[in-house]
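This report refers to the structure that appears directly beneath it.
With one protein chain withheld, the remaining protein chains of the complex are depicted in position.
So, chain A:
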Amino acid sequence: MTTAYRHWEILERSTTGPFMDEDDFLPRRFTPTLKKLIKKYEIKYDPANPCPTDDAMADRIWQAAWDLFREVGYYNTDSHRIMQVSDQEIKEALYMANDSYLVGAGKDAVLFEHRQVEDSKTPFCIMSPDITCDEQYHQSICMAYLKEPLLDGICGPILEKTFGHLIESAGPSEISGCIQHIYNQKMAARLLGRPGTFMVAVGTAEHDSGQIAVSDDNWGVQKTDARLVGSLTEFKTADTLLNRSLHYAQYGSYTGNLTGAIYGGWCGGSEGTAVTTVAYSLIGLIMHGAIFNQHFPFHLNYGSNTTRELLWAISMAGQALSRNSNLLYTSNGFANAGPMTEMVFRETAVHAMVSTVSGWNLWEMASTRNKYRNRATPMEARIGCEVGHAVARQGLTREQVNEIANKLLAKYEDHAADAPIGSEYHECYDVEKAVPTQEHYDMFRRVKDEIADLGIEFPY
């Protein structure tokens, strides 16, 4: 929470703000305002350049996002009222926001920092499969991610069952599953000798009760960890979400705001997706007291963000945030293809290079459209974070990244709709040892060499 004393003033607006029928909020308020602002600020998508270099447009996107948030507000679906803030309050919150936070504990604590466009500072790397997994693989998958050298933070896979019981949101099985989730993750970190690793947890909690149940500095989510609070598409919240941000602030852990503007949905095309994504960072900061924003804009049909219309939006949103604020925000990749396919490695590499050079920190990588159980592995995150480090250390420009991204896009973008779903975790990892199979590693190495040939100088 940047300004804790404001939290109650903001929450109060959920009961005192202007009334609006929920059916009218998106079609009558959000979308028309967004369309008006896109026109006013002359924001235009350029399909030839998935990693554009238009600084002036980045600044206009920032201004459009500011206006969008101020004019539209944030709708509470429980109270049917709109929470609005003033320019003055936005300015105050931005002034008070830190540009870095020390997260994690002890020797494993790491600095999570704001980045510039074309920054030589390497991105902060949060690794996450983002998907659900079978209970029997949960511990192993946590171990496998925590073995990744470039991991700065982890968000573990989501449990579907707890001790054989199907987890139901808001029911007792969810509370049990959430506790099991954090135990597995913390135990994996301890066994691997990095017990203070920064964690974003727990993804198994869909309901506020699940999150609240794991707040414990001894065995649960610690105050040096972070938790996420989501928004409802688009610009909507609910009491169960506001409960979370208040609890996180009162408990004392870090808050991250989780949002995915939908390309093709209420925000329309790439222009609206970029503006909405930037506006969500302001929502996270002011409505939820988030220290970072975790953005995953995605394609309505594919459920991914590695095609050029999404890459453009990601790049422009990152540049807008980087040039005009000192906020922290991670770019969460969603690939079409599944693990142990060449396509998923290429998709992740492109997502990471475009994000990194545009000022983002990284959150890699939801594979297989984030849809299929057990279909994500640390190898996708590995290539993304290695590419991110290389792009930053090498000092690549947006023009250079744009050229490389276009070459890689040519190899996969026609297959977005029929991407291969690849393999499940246990088919491409040794589950007991939590290491990739030789076949999986060889494929990773092959694609990494291909990317190196395009001009990415990997440090190792």
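One rule holds for everything that comes next: contacts are C-beta pairs under 8 Å (C-beta built on N, C-alpha and C of every residue); 3 or more make two chains touch, one makes a residue touch a chain; residues count from 1.
By definition in this document, contacts and distances are computed from a predicted model.
Selecting from "5-methyltetrahydrofolate--homocysteine methyltransferase", "Xanthine dehydrogenase family protein subunit M", "Acyl carrier protein" or "ABC transporter substrate-binding protein", the unshown chain of this assembly corresponds to "5-methyltetrahydrofolate--homocysteine methyltransferase" (UniProt protein name). Of A:Gly265, A:Gly338, A:Gly359 or A:Pro436, it is A:Gly265 that touches the chain left out of the display. Residue in contact with the omitted chain (choice from A:Ser14, A:Thr132 or A:Ser423): A:Thr132. For the options A:Leu232, A:Ala249, A:Val435 or A:Leu454, the residue in contact with the chain missing from this view is A:Leu232.
Between the chain not shown and the residues A:Arg6, A:Lys371, A:Arg393 or A:His415, the one that touches is A:Lys371. Among A:Pro52, A:Gly196, A:Gly220 or A:Gly303, only A:Gly303 touches the chain that is left out of the view. Of the candidate positions A:Ala170, A:Ala249 or A:Val431, contact with the unshown chain belongs to A:Ala170.
Seen across the whole complex, the unshown chain contacts chain A at 26-27, 31, 77, 132, 158, 160, 166-170, 174, 177, 204, 206-207, 232-233, 238, 240, 262-266, 268-269, 299-301, 303, 370-372.
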